[in-house]
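One protein chain is absent from this view; the other protein chains keep their places.
Chain lettering (A, B and C) follows the sequence in which the chains are written, and residue indices restart at 1 in each chain.
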Amino acid sequence: MPKKIRLGILGGGGDSLIGVLHRVASFINDNYEIVGAVFNPDYDQSVEFAKEIDIPTNRIYKDFDTLVEEELKLPEDERIQVCSVQTPNFLHFPMAKKLLDNGFHVICEKPMTMDYAEAKILEEAHQKSGKIFALTHTYTGYPMVRQMKEMIKTGELGKIHKVDAQYYQGWINSIIHDKEKRSTVWRLDPTKAGISSCMGDIGVHAFNMVEFTTGLQIKSVLCDFNYLYEDNKMDVDGTVLVRMDDHVKGVIRSSQVATGEENGLTIAIYGEKGALKWEQERPNFLYKMSDTEPLQVYKPGHAYNSEFSLNASKLPPGHPEGIFDSMANIYLGAARAIRGEAYKEGEFPTMKDGVRGMNFIESTVASHKGGNVWVALD
Amino acid sequence: MPKKIRLGILGGGGDSLIGVLHRVASFINDNYEIVGAVFNPDYDQSVEFAKEIDIPTNRIYKDFDTLVEEELKLPEDERIQVCSVQTPNFLHFPMAKKLLDNGFHVICEKPMTMDYAEAKILEEAHQKSGKIFALTHTYTGYPMVRQMKEMIKTGELGKIHKVDAQYYQGWINSIIHDKEKRSTVWRLDPTKAGISSCMGDIGVHAFNMVEFTTGLQIKSVLCDFNYLYEDNKMDVDGTVLVRMDDHVKGVIRSSQVATGEENGLTIAIYGEKGALKWEQERPNFLYKMSDTEPLQVYKPGHAYNSEFSLNASKLPPGHPEGIFDSMANIYLGAARAIRGEAYKEGEFPTMKDGVRGMNFIESTVASHKGGNVWVALD
Amino acid sequence: MPKKIRLGILGGGGDSLIGVLHRVASFINDNYEIVGAVFNPDYDQSVEFAKEIDIPTNRIYKDFDTLVEEELKLPEDERIQVCSVQTPNFLHFPMAKKLLDNGFHVICEKPMTMDYAEAKILEEAHQKSGKIFALTHTYTGYPMVRQMKEMIKTGELGKIHKVDAQYYQGWINSIIHDKEKRSTVWRLDPTKAGISSCMGDIGVHAFNMVEFTTGLQIKSVLCDFNYLYEDNKMDVDGTVLVRMDDHVKGVIRSSQVATGEENGLTIAIYGEKGALKWEQERPNFLYKMSDTEPLQVYKPGHAYNSEFSLNASKLPPGHPEGIFDSMANIYLGAARAIRGEAYKEGEFPTMKDGVRGMNFIESTVASHKGGNVWVALD
Partner (left out) sequence: MPKKIRLGILGGGGDSLIGVLHRVASFINDNYEIVGAVFNPDYDQSVEFAKEIDIPTNRIYKDFDTLVEEELKLPEDERIQVCSVQTPNFLHFPMAKKLLDNGFHVICEKPMTMDYAEAKILEEAHQKSGKIFALTHTYTGYPMVRQMKEMIKTGELGKIHKVDAQYYQGWINSIIHDKEKRSTVWRLDPTKAGISSCMGDIGVHAFNMVEFTTGLQIKSVLCDFNYLYEDNKMDVDGTVLVRMDDHVKGVIRSSQVATGEENGLTIAIYGEKGALKWEQERPNFLYKMSDTEPLQVYKPGHAYNSEFSLNASKLPPGHPEGIFDSMANIYLGAARAIRGEAYKEGEFPTMKDGVRGMNFIESTVASHKGGNVWVALD
């Protein structure tokens, strides 16, 4: 029996950056083989792209519905086992739902859905399906993020009392300050991009990292957005006060107008006995702080790390692995789950992360629109 | 005529850390000579300390009132010109007021007063006096903070649209988690320490840095404190959403329970064309960011810096100056003002900074107590 | 015609770290398909490994000679086009030579050969063959190393007058201080590991980086090794004074006993007008220095980078790529050359780099053994 999982790809063709990331990630640990795809709404372009990356063209389909239909005709041991959904955001929900409904496993880009209501529907579909659903919150695959989660779980920080997460980018500056551009780009059109730009696209990653690393749930949020211009209808910056428990508080800061920031996701978790800090752009360094001891800098691949972290490194210390390797770890976790092997909570983000994320995004919007009031998450 | 200004010291004796900082700062640029003091409530200890630091003991007074009274009897060209107030917080206001009322210049530690009402009274006294009042927001004296202010003023960032300032410490962990300690320490007793612990002690520095570097005013705040324990009545952590103008927003983050943080004051200012970042613990590096150019790291003493920044360095590039040198720059600015020389806005923090600071602190408390509502500053 | 190049693998099976690095690198840009291999001296283990990574087992051969023999029987358009040599060091030369002699392209791990004499023989074989030979000096594939090379080439530093390269590791501490271990490990046995441990394994990378980035040649060396113990016969540390021209000098520092260092390869090039610095463990930052301007930090993926550098990044700024991606860039360059496409000097290290490297290693040994005298490279 071949070991490799039969993978279908939806989207990700042409110059798609997310496409490269997913494809390479699927290859890295020898777990997947691409057997079918709809890379592009245009069939010819889909086939062209298949040739370009040199995979067989016989199961390149003209559209998603055809893919499902035709694959279901194939014997189960030839059929696509899992589809990776990399299409524009509004297609994530209908595709994921139909896939689950028809017995396919799903690896899905974020945002999982366009809103919380869809997320709840998808959650139900998922439960019924019994299939694996992996959401690609890429950053949870980094070895030092996993180490962070483990150190917190084993109590190295004591009781957590404060969190501070940031996701700062500056790229939307090139659009937002130009009236023409900001009124035409789909990213800032609520009918196309959903209810939130900044919080929906990147703030939610920071939210996910807080819950992923601490194992705690954010219970309520108070949010203030900045739209920068009167005629702009989408948040391009937002700060969220968060409460996790009576005396456990924090802040999530998110911006697409933090000029000069590239992909500035950082997270700091403060506990009674210690603290941990991590930055996405220097992913191989984890900072352990205490009030009385020297700062400690953890790096991947060392025996002092947890098994969960060590399993996320391929090479010895000093050989920097990056974001492709992080995504590959998520694909690896999903592969283990798809094969029915034992896997551990955290090896890949799940439906629960997606539901929580949509709940968070909607709550921040509600808070802002309600006049910066506290809004409870479910 | 001697160049050195006749300086009186109030407080700062014995092992006082703030005392060392002020005393050394006053010496660094050859501008001050200590001629009189009340170092300590206990006269003998005051004299003892004078001997220890080897200054004449003839004008060591038994208390503050005596100092004022006796000094006024001296001819004007022998009399203390300026008093440096380094006493416990609740004495700042009465001492500063009496000094101004009696024609002395004042250099005053922060918090300037115990509340905003006192601040307004002091402001009036100051205006009437015509004397110099310098508030020691120490961090504004760093060469790279001054460079930051100048670069923003000359428009290198374009229109500012976002600010993010942080002042994180962890030291109160050693007190707050112990019920006995937290209920007895004066720092957490509102009747002794004032209305705010974290925001009043350090958050206000972050606030001051934002207004100092940007030249903009924060118009309203929404604040959430964390007291950590039900029986604790003082904020030990707080996050403040700030608004400077319709579409100019930001956040001030402040904590005394950010475990492992020492003196983590950082400031980031984002504008349409560029951004600047600075960290107090690496004070000789200023980061200039843009969306399209390589990150630039400015350092003190280089000809590419502004004159305002260059005047705050004594040695060529690569010779790290520190917090004593920063405070010395404030003393230098005050000296120039006291001598009636021309000086520039920003050479030392003034009454206005003190009034703004108290306004900010009270507003954050009002916001938190009001249920995290927006409170406008005057 | 399929785009993917038919790749054969020699070595790299089981838990081989180098095997993972090469295999993943070959996949990353969709250029190679593994069609044949001798992963292991033991045929059954080779087959087992093929199954584990799920590739066809029909062209897994019992040994290298059989691979060559059998592949030559296949029609040219099915035959392995290029073999990747990942075997123990002493096999690099005979395998590479036989492959070239029989018309296969070669991708070869370093050291290319066991000594300089073999390198010269291989060079000749290569010239006769007309085939592509790529040596995997992995670090030359990083986008910021390529940017460094381009900036020097276009004269941004002016005339180079000083180089300083370092490759520090600490791992041999766990062996060298134990008499039993150091006398038995193959790494420190000259009959098995060749004439040099430290300089041969890692110093040569630093040497290669100097010549790669500057485009200059090191003309002579003076070297002092440290063996640490009388009974140890292999260098575990060495410093090399280098001269590139009459007034162009520098130093290459290399160690396996630099305790706590992991993979500390750094390079600094100083020229009349500017300097560049790079560190392997933070590969996505390139530091441009000048005497009069702020330090500039270049990062991958920005439009300000050269095309050569941009071609080595797959994702936008802020998405850290790592050593797998660096190696993948070398495989990409080799693929272009193998397909007969235009490629540029520097896209992959070549035979010339291998010959230079062996020349360097032997010269450092000769210098040390000759009593730390200057030895000229050819």
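Assume a residue touches a chain if its C-beta (ideal position, glycine included) is under 8 Å from a C-beta of that chain, and two chains touch if they have at least 3 such contacts.
The model shown is predicted, which means the values in this text are computed figures rather than measured ones.
Seen in the complete assembly, the chain not on display touches A, B, C. When the whole complex is considered, the residue among B:V20, B:A117 or B:A376 that touches the unshown chain is B:V20.
Of the candidate positions C:D30, C:E261 or C:E362, contact with the unshown chain belongs to C:E261. Only one residue from B:R59, B:K110 or B:K299 touches the chain missing from this view: B:K299.
Of the options A:P75, A:G130 or A:P294, the residue whose C-beta touches the omitted chain is A:P294. Although one chain is hidden here, its contacts on subunit A can still be listed: residues 288, 292-299, 302-304.
Not every partner is drawn; the one left out touches subunit B at residues 2-4, 17, 20-21, 23-24, 27-28, 30, 33, 51-54, 169, 261-264, 280-284, 299, 314-325.
The chain not displayed touches subunit C at residues 157, 161-162, 164, 170-171, 173-174, 177, 222, 224, 226-229, 237, 239, 241, 247, 249-251, 253, 255, 257-261, 268, 270-275, 288-291, 295, 372, 374.
Operating definition for what follows: only the chains that are shown with their structure count from here on.
Greatest Cα centroid separation from subunit C: this falls to B. One simple way to say how far apart two chains are is to compare their mean CA positions; for subunit A and subunit B this gives 43 Å. Between the Cα centres of subunit B and subunit C there is a gap of 55 Å.
Multi-chain contact residues, meaning those touching two or more other chains, occur in subunit B at positions 288, 295.
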